[in-house]
Every structure is written in C-alpha cells, then in structure tokens.
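A single protein chain has been removed from this complex, and every other one stays in its place.
Order of writing sets the labels: A, B and C. Residues in every chain begin at 1.
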Amino acid sequence: MNSFGRIFRISIFGESHGHCVGITIDGCPCGIPLKEEDFIKDMDRRRSGIQGTTKRLEPDSVEIWNGVYDGYTTGSPITAIVCNTNTNPKDYSLFKHVPRPGHADFTGQKKYHSFNDMRGGGHFSGRVALGLVIAGVIAKKILKEIHFISTILSVGGSQNISQKIEETLQEKDSVGGLVECRIQGCPIGWGEPFFDSIESSISHLVFAIPAIRGIEFGEGFLSASRKGSEHNDAFIDQNGKTLTNHCGGINGGITNGNEILFRVAVKPPSSIAKSQHTFDFQKNAMTDLVVEGRHDACIALRIPVIIEAAAAIALADFSLLRGHS
Amino acid sequence: MNSFGRIFRISIFGESHGHCVGITIDGCPCGIPLKEEDFIKDMDRRRSGIQGTTKRLEPDSVEIWNGVYDGYTTGSPITAIVCNTNTNPKDYSLFKHVPRPGHADFTGQKKYHSFNDMRGGGHFSGRVALGLVIAGVIAKKILKEIHFISTILSVGGSQNISQKIEETLQEKDSVGGLVECRIQGCPIGWGEPFFDSIESSISHLVFAIPAIRGIEFGEGFLSASRKGSEHNDAFIDQNGKTLTNHCGGINGGITNGNEILFRVAVKPPSSIAKSQHTFDFQKNAMTDLVVEGRHDACIALRIPVIIEAAAAIALADFSLLRGHS
Amino acid sequence: MNSFGRIFRISIFGESHGHCVGITIDGCPCGIPLKEEDFIKDMDRRRSGIQGTTKRLEPDSVEIWNGVYDGYTTGSPITAIVCNTNTNPKDYSLFKHVPRPGHADFTGQKKYHSFNDMRGGGHFSGRVALGLVIAGVIAKKILKEIHFISTILSVGGSQNISQKIEETLQEKDSVGGLVECRIQGCPIGWGEPFFDSIESSISHLVFAIPAIRGIEFGEGFLSASRKGSEHNDAFIDQNGKTLTNHCGGINGGITNGNEILFRVAVKPPSSIAKSQHTFDFQKNAMTDLVVEGRHDACIALRIPVIIEAAAAIALADFSLLRGHS
Partner (left out) sequence: MNSFGRIFRISIFGESHGHCVGITIDGCPCGIPLKEEDFIKDMDRRRSGIQGTTKRLEPDSVEIWNGVYDGYTTGSPITAIVCNTNTNPKDYSLFKHVPRPGHADFTGQKKYHSFNDMRGGGHFSGRVALGLVIAGVIAKKILKEIHFISTILSVGGSQNISQKIEETLQEKDSVGGLVECRIQGCPIGWGEPFFDSIESSISHLVFAIPAIRGIEFGEGFLSASRKGSEHNDAFIDQNGKTLTNHCGGINGGITNGNEILFRVAVKPPSSIAKSQHTFDFQKNAMTDLVVEGRHDACIALRIPVIIEAAAAIALADFSLLRGHS
C-alpha cells in the first residue's frame, strides 16, 4: 500500500527509470502559498553530488501539476512530480540471476513474479523517497511554528565523516550511518494513546524509507538499561517543562511540549564494487559479484532531509486532527 | 485512532478500571476453531505474579462475545473481552495535580481536558494491551506454519535478571529491559516496498504498546557502524537462504524467507515508590512525590508475549493480503 | 468490513442470537455528557411491538461499557452493547437446505462456507443495526444544532399505513415502504467534491442497513425527467438561501446550508408465512416453503430512526473534519 495518513494523506508513485517519481497529497488545507521554488532547498539537501554519494546527477526540479492556483493551494489534491532525466540504459538483467546481497532484487522478483521494473531498483529505489521530501516541504508550511533539525551523528561508527567516507571509497565498499532528528515547538497533546501514538506514526513513515534498520525515541535503547529514577523526567514548571528529556518529548504516545527527539540507524548501501561471493540462481552455483555503476557509498548522508520530511508529514496529519480526540 | 489493519482489522477499547478491556477483530476468516481456553496460555504469559511484577492479580479470563459459533469463527466480527475484577478504589486525584514523571498523567489531562479516566491509567494502562494478546492468539492460528519466539535479553543492562529485579525492588525503583522476537517459517514475499513495509507495520503496532522506546531489525543500530561488505547477506541456495541474516529476514520491506528478527527497548515503569522531586501544578511549586500502590518494577518481563502478538497481527494481515500486490 | 468513518469511526459487531449486538465508537470528542438513559428514546423508536412488527420483544437497554467516566465521554473508545435476551431456540437448519427467497440465507452460507451463525439471521439480522442507533444518538449530541426528522411516506404504495399493514397481515405477506429524512441546520461547506461527497457517505451507510433498495437526494429520480431551468435552485439571499430545494441541500457533494433531504426505498421483509415455491438444495427439487415464527410484516416501520442515525453518523464525521479540506 502506497498511501499514508488520515487527513493529510499522501500517495506515492514512480520508479527510478520510469517517467517520473511523484506524490499526490490529499487533505492539504487551502490558502497555503506554494510555488515550485519552495522545494529547491530541501531537494538540494537530498541530492547527490558530494563525496560519497552517487554520480547520478539530476536537477530534481519539482513540477506542481495540480491543486495550486494563482500561488496558493486550492484544497484539491496536490500532485507534484520530479522527472527522471538521467536514466542509464545499463543492463539490469544480471541482477535477475545474481540478485545483489542486501538488495530487494530477490524479494522484488519473488513478490512480483519478475514483472517488476528492475532498472535502477524500480519502485524500490531510494529515488521514490523524493515524494516524501516534496510532501515534507508542504507539511512544514502547515506546521509553521515548528522547527526541524536533522543531523548525521556518525558514519561507520566514526564521527570524522569525511575521513570515513574517503576510506570507504578507497575500499570500494559502502558504510552505514546514524542520523538524529530534533523537533522544536510542537504543542502539547498531539498523538493518540494507542495505535496512533506519535512514535507509531513516525516509525511507520520512517521505515518506509529504504535502508532504515532501527529507530529510537529519547533515550531509546539506553532506557532498557536504566532505572525509573534515572529515566523519568521531572516536571519543573506550569507549562510541563521537564528537567531532562529522556522520553524524547512524548508520554503515552502524546507530545508533552518538550523537544521531540529520535534517531535512526541507516544501513550501508548494498551495491558495492567490492567483490561478493553469492549465488547465481540461473547457474545454480556460487559466483563472484562486482556491482559496477553509480552508487552511493553512504546513503545516510542523504537521509536527514528525508526523516525530517517523514516527521513533518506525521505531525501535519496530527495537527489537522487537533482537537478531535 | 484505536484501530489497525487492512484485512485483519482490530479495534481496541477499554480502560484499567472500567468494566473491561477488549477488542473487536474484523476480517478474520471463517472456519477457524476457537474457544475461550485457547487464550489461557498467552494470557498467563502476560499476567503478573512473578517477582518484579504488580500484585494486582486477576484471572484475566477471555470471554468471546461474538463471531464464534459452535466452536468455529463465523467470518463476522469477533469481540472478546477481559473483565476488570481487581480494581482498586484508591484515589488517583493526587496525580491530577502532581502528574507522575514519565507517565501519561500530564499529557492525558491536557489532551482530554481532564475528562479522561485516570484510575489505574485509564485507557493508557498497559492493561489495554490485553486486547493485542487476544488478537495475537487468533493471528497465530491464521499463521499456523509460522513460529514466534520472544525472550528477555536483559533487564537494567544485566543478563542476571532475577538478581537485577531483586536489587531494583530493594531500591524501590524500577528498571527497563531488552526483548527480542524471532519469527520462523514466514514465506517469501510478504510486505510492501514503501509505506507498508514489514518494518513499518510491525513498528507501528509495537509502538502502540506503552513503554516501548526503540525497535531495530536484524543488525539494527549496529548496521550504522558497518560496511556493506560486512552487512550484506550473501545468498547460498535456490531458496534464497543467506549465509548470514544481518537484515533480519527483510529486504526492501519484504520478507526474504529467512528468520525475521527484531528487538525492542522497554523503558523502566514510571511509577516508583522512591521519592521524586517534581512539580505540583496546583500549588505551583516543586514537591516530593512517592507513588504508593501496586506497580511493576519491570514491565519488560511482561512484554515478550505482547510483541509476539503485535508481530503476529501484522503478519496475519499480510498473509490475508497475499498475492494481491 | 464492519467499520466506517475517518474521525468519528464506528465498528459494529454482534449477531441476532449471540451474546449481544454492539458498537465501538472511536474518535468521539471528550466532554460530551452521556448516560444510558440517553438511548431510550431512539431505541424505543426502533423497537417492535406495534402492529406489523415482530413479536420478539426485548427491552433493548443500552449498556455503556467503556469510554464514559463520571457522566462524560473521556475521549477513549466508547463501547456500548445491547444484550440479546429473547432468543428463540428454534431450529434454523431448514433454511440451510431451503434458503428463504430474498433472504441472505443462500449468500451467507456460500460466503462463509456454512460456518455462519444462521440463528435469527446471525450477523445479517436487522438487529445489528441497533449499533447504528446507538452511534446515532451520540452523533446527534455532537451535532447539537442540527435537527433530524424522518417519516414514513407510504407502505406498499399506500399512504393509509395502518390499513395496508392490516391487509398484509391477513394475507400472511409482507410489504415495503418509503421513508424520508430531512436534516435542518447543517452549516454550509461540509462534504467533499469527489469520493467523500455527502451523498457518497450517507448512501454508503444507508445501504449497510438490511432491506434498503434505493436512495435519492432532493428531487432524486424525478430530476432525470427535468430540465435545468426547472431543476436549478435560484439563490435569493446572501446566506445562500435558495427559492427551491430540488438539489436536497447539496451542490457538488457539499452542503449549501439548505435542508438536506433524502428518501429511501425499503423492500418488503423476505420471511413470510405465505407459501413460496422455491428450491430445496438438499433434495435437489422444488418445494413449498412456509416461514413460521416472529417476523416483521413491514420493516420500513422501524427504519426512520435508523436512517436518521446513519445520516447523523455521516455528518458527525464531517463536522469533526470541518475546516480541514
């Protein structure tokens, strides 16, 4: 299922080498100023080009096709797309027989009986997440009092990011990374006590992003080792401000007015130029696979703007539900 | 929103000190043998009674009210409940003015303008998760070829669980824990590439459970420090078996036929008898709070059967969608 | 699927001869005064007892099980039930082999492979609509400025209702009826232009009610014979008041502030004591069927309060979405 949300509803479509990737957003309020230039900053943050990211360079210009008139959202569905311009006529048929370890080549073929478009990963491509970035820009406009800050904490366990990337490139390998998102200014009382807790909604969206392997809120996995007297956040004023923020701004699934904080683990990209010993399903024998081409050595570098978008989309939906619990 | 699922749909209701907690399950196939005794084993696993869990002892017998006739599911909605028998007439009004640090007392009151039922945590009570256990039992019947194994890996960072619990009780404190779930026998091809990835669905349900602070699949947070050549799982046979299972049985959001593996971090319970310095919203001043009563010192001890249920519910939904991607 | 709604979400359960019929309502705002007596008036309107309705008499007392505390809704899911007290140990096995013409006996068995509970119609029973009446009472409380008026226009084509019922009873037959619902005080701007038009939502719920065969809004089927110059409703003041109301208060799927008006066609009940020549699936031959027992001669008599409830539920959902298009 390629849609998400209750009021602010998004439906994603597209594949890496098809005509475009895009998104339809339903339930966006009318009267929000929106123009194509508004997307440039966040699209640039996701684009490749820096060391460690793929050499597939595309302008990634967002085209707004529907739902905006005279510079403002109309209240009708917004469809926006990014055309795929720099597609590569390379032959992906090798991966039908020798599916890349760690990649969706194998599961995609099994699920879709080989009808899936494997070029560039098809609908499994990280490029599909562009739709999230688009929706995130609009979501942030709805949440204009709320600030999102995401940063890369480390790659490959190292805080010296550029050095680690350099090493990885020399080894023709790839590397994972740890990314943090902090959200300031969210009102008290968003989220629901059970299935639609803030954590449920954000994690649902975050795990839609290819390559995410874990998520934790506040103290996260550290809290498993803690005592209640250490982990509990004492209140210190009438506004609900707390002395510490071990819970990451959420109690019982509901925002408590403090900073929302979560971290995600991003796995290393599966396509590497280093040789891998794996199975050839056609020859029914082990083989050595070297994945040539334009790949990211560290996809985590491009993740901050996407998880920020995921969080904004989740919160925009809650903001429009506000007062209706 | 208190419902979840697309085909196998569950709607949860109830509060700690109301008449009952329960669940309605829609979309369960007809013809599944089901009787009230079938719930005993998993309900017992969730019950308190062992050292470190609350002394609120209840039989927690499941009553099937609808959707079962002559020992088999009818295809109509199944409603099953557990009555609240051992409620405590204790006064919860203190927590209106001195909300427990780390608890939903504060956010619940803000969200529901003090109309929420605060007795025993009301709808925020861990007791509401009984509905998940009920649905989990039925989900496992749908998934009869699939085996679920969940275990407590550690509490308070210690693998010597009973000793750590003993210490914690003596300190009048509480402690967190780490729980793992392994799922064997799941076919290849369940899950969707984007919003309804296996990870999205499981994490959505898992974060509905009170006290969960993090989730990771396969190598999880460790993968953020790894290289692709280390993390990738090489294929070794025609069935898609892999040499390692760092991805936790999921590629591109879709099951690959290997064991599904995830871990969750459970925070320490917020209600502790140890004194806490926190805010009194009525007196507008700091105060010392001692939470008396029957509390769990380590809720993680009761979590394994619940996360197993969450995973089973998510997978039952995918199993009924099978072939429809 | 046994649930409906986006914000004000209802999940229905139960069968005629099971423990109870009931409903869970999620998304009801907190702070609404609600007690069990509030349901009496509408439940009495649906009850049988008058000439032409079944002799199955039950008190039909609503029990509120969850979501209400101290006389007010808490914001948590509301579960309310009506116990089945006057069930009849009669043997329904005849209808397995000789399914009643016009009834769901045949389709129910086919769909559920004979696992369905056929006693009293099981989940197909009109009694399941009690859940709608319960939700309707709560919906009307949310819509306190809006008035609902439903009336029986005719039964069996006759406006002399009691005479027609008398004739029908003497013939051991049953009869259909025409019911109208008028809704006053609905604000301008509710409803959506496409899939969630007011008409879509109301008709979706209305056709959930057993025995409904048609619905029309405003001039309805008559409009198919009309000219635009006759059918169009001219505006006559700044508030959008119109000279006529041929559109039934809805333009482009959205309320225009005038009275909402719709009519439904209710078919005659299928269970009749008059002999019917039909098929015996066991004997593989035609047979004569006389349906004994307690049946409604005219279910339309009990429909007004149910379609009113259906309309109120649909509008309550729109009211909670208000301002979010």
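Definition applied: a residue touches a chain if its C-beta (ideal position, glycine included) is under 8 Å from a C-beta of that chain, and two chains touch if they have at least 3 such contacts.
Every value quoted in this text rests on a predicted model; they were computed, and no experiment measured them.
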Visible contact partners (per top-of-document touch definition) of the missing chain: A, B, C
Sole contact to the chain not displayed, among C:Ile272, C:Leu301 or C:Leu320: C:Ile272
Identified contact with the non-displayed chain, of B:Pro29, B:Gly157 or B:Pro187: B:Pro29
Contact partner of the left-out chain, one of A:Gly52, A:Gly67 or A:Gly189: A:Gly67
Touching residues on subunit B - with respect to the absent chain: 6-7, 27, 29-30, 75-76, 193, 320-321, 323-325
Absent-chain interface as seen on subunit C, which is shown: 1-4, 6, 12, 99-104, 106-108, 110-112, 123-124, 128, 154-157, 168, 171, 173-178, 188-189, 192-197, 199-201, 203-205, 207-208, 210, 212-238, 240, 242, 246-248, 251-256, 265-272, 274, 276-279, 281, 284, 286, 300, 325
Missing-partner contacts on subunit A, residue numbers: 1-3, 9, 11-15, 18-20, 22, 24, 26-27, 30-31, 65-67, 69-70, 72-79, 111-113, 115-117, 122-123
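Here is the rule we use: only the chains that are shown with their structure count from here on.
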Centre-most chain [mean C-alpha coordinates]: B
Between subunit B and subunit A, distance of the C-alpha-averaged centres to the nearest whole Å: 25
Interchain centroid distance [CA atoms averaged], subunit A/subunit C, Å: 44
Numbers and ranges of subunit C residues touching at least 2 other chains: 27, 30, 75-76
